[in-house]
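Complex shown without one protein chain; remaining protein chains in place.
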Amino acid sequence: MPQIQIEDVSISYGSPDAKTTFKAVVGANLAIEPGEFVTIVGPSGCGKSTLLSAIAGLVPYDGRLTINGAAVTGPGPDRAIVFQDASLLPWRTVHGNVRFGLEMQRKPRKFIRERAEHFIEMVGLNAFARYYPGQLSGGMRQRVNIARALAADPQVLLMDEPFGALDAQTREIMGGELLRIWEAERKTAIFVTHDIEEAIFLADRVVVMGRNPGRIKDVIRIDLPRRRTVEMQEEPAFLDLKRRLRAYLAEDLA
Amino acid sequence: MRAPVRARSGRPAAHGLERWAGVIAVLVFLALWEILPRLGVVNEFFTSRPSLLAVAAVEVLASAQYWSDLALTMQEFAVGFGLAVVVAIPMGLLIGASPIARGIAMTPMMALYIAPSMILLPLLILWLGVGLASKIAVVFIASYFPIVINLLAGMDEIDGRLVRVGHVFGASRLQLFSTIHLPATMPHLLVGLRLAVGRGLLSVIAAEIFVSSAGIGYRIQMFGNSLRIDRLLVYALTVSIIGYTMSRVIGLLEERWGARSVS
Partner (left out) sequence: MTLRRSSWALGLVSFVGLLAIWQAAVSAGLIGAYYVSSPIAVGEAFVAMLREGTIQRHFTASAISFLIAFAIATSAGVALGMAAGMFRTVERTLDPFVWFLYSTPAIALYPLFVAWLGFGRPTSVATAVMFALTPIYANTLTGVKNVSPQLMRMAHSFGARPMDLFVRIALPASVPLIVGGMQLGVGRALAGVLVAELFGANAGLGFSIAYNAQYMRTTKMMVFILLVIVCGLVLTRAMAAVSAMSDRWRT
């Protein structure tokens, strides 16, 4: 049975005066298996973040959206979000930030400390546990974000362009790191990006979204072997997928 | 199905009851103030009541004395404040024009800017007597330092930012002053004026409470001593209205020339 089921989901935003509504996503259908890595690509404004927020339980939706068979009615400990770096608490150290989700779950102190240390080590920030976010590079801050989400022990990891603010090289390194961690933890992962290569490199399946109205256009299976390597990006199979996806996205821009 | 997910913002939009919360709060406050003394829960002697206050207001406003008190207080304030503005602006611009002069003048001025000017009142009385002059002087001192200090702070900042640009275009000192310093100091001047108005008004009332035989401050003090809380409040509310009006006037000036970012 799929872990996440999205059936005919539409999401609208009300204007401040609550008189008009804007349909950001219409009629989305998608089923995601446990342990799967799904990426979502599409032009900006097509509703990627909106769909992810609905899965996170942060915005209301119409339709059916279930996780392990239960309807999503709000945030829950079964999901955790990796945000962009502006969502780290600037007054807490790396360790303090990673603890946050566990504190919200009212876990015992000792458990929180050990778990936080474990995930700080996993993302390679041991030496920086006492640093504040302001003292870290963008890539390091995203490691903190990933560690914070993982420490909360979710079944589903939701990521909204987590590497969007990083330079190309750091981005590539972080992608590899993310896969290493995901392979160790085997969480279900949903990853939003507007970078086609990143989408292919990470995914078991790529969800392609289009706009006007925001919707899911297609879902493409990526049959590249796991243990992805940077070199793979030069192989014909990868380049082929890239061409296909680019054509898809170009349709929307025309 | 509409999923019952909570809105993400902790502050939902204002509507209905919320919009009227202020009015309701004031009405409840007035009602309690009227009813509690009547029920004997609090002693009316010390709190008065809104209805008594209304009666007192009519009486006080009809008396010639109120208007002469008001005129006296406003006169003391206006002269002291006016002098402060007239002296402080050229002083500030003059001292501010030289970084060295600024450095020398800043510390003592800062000291007097921070210290409550009221503590100088006994000294001023010693120098100038108990008449109008000492009250005008204390208003002057209270208003003078906020204006000068803010002007200096403004010039300090402008030197750092704008003048470098000006030098590039080969502007003369006088040109720099009139085209860059003067307009760019305006927001700082307004901040200074806002502070000066508040402190000046406070000082004139305080000075009248301390030593006087007429004026709004004196009358507040007198009615306090004789426990005429209703009349005391009429005079105190007069001060509030003056304060409110002046801060609105400054607010209008700030909308026109001020920078909301300066604080």
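For reference, chains read A and B in written order, and residue numbers begin at 1 within each chain.
Convention: a contact is a pair of C-beta atoms (placed from the backbone, for glycine too) under 8 Å apart; a residue touches a chain by one contact, two chains touch by 3 or more.
Since the model is a prediction, treat every value here as computed from it, not as a measurement.
*Asks:* Among B:A57, B:L83, B:A97 or B:M110, exactly one should touch the missing chain; which is it?
*Replies:* That would be B:M110, which touches the missing chain.
*Asks:* Among A:I81, A:A116, A:M140 or A:V207, exactly one should touch the missing chain; which is it?
*Replies:* Here the residue in touch with the unshown chain is A:I81.
*Asks:* Write down which of B:Y66, B:F81 or B:F223 is the residue touching the left-out chain.
*Replies:* Of all options in B:Y66, B:F81 or B:F223, contact with the hidden chain holds for B:F223.
*Asks:* Using the definition of touch stated at the top, determine which of A:I6, A:L58 or A:L224 touches the missing chain.
*Replies:* Going through A:I6, A:L58 or A:L224 one by one, A:L58 is the residue touching the chain not shown.
*Asks:* Residues on subunit A that touch the omitted chain in the whole complex?
*Replies:* 56-58, 75-77, 79-81, 83-84, 86-87, 89-91, 100-101, 103-105, 134, 152
*Asks:* Go through subunit B and note every residue touching the omitted chain.
*Replies:* Here the touching residues of subunit B are 6, 8-12, 14, 17-19, 21-26, 29, 46, 99-100, 102-108, 110-112, 114-116, 118-123, 125-127, 149, 153, 156-157, 198, 201-202, 205-206, 209-210, 216-217, 220-221, 223-225, 227, 229, 232-233, 235-236, 239-241, 243-244, 247.
FYI, only the chains that are shown with their structure count from here on.
*Asks:* Calculate how many whole Å lie between the centre of subunit A and the centre of subunit B, each centre taken as the average of the chain's C-alpha atoms.
*Replies:* Centres of subunit A and subunit B (C-alpha means) sit 53 Å apart.
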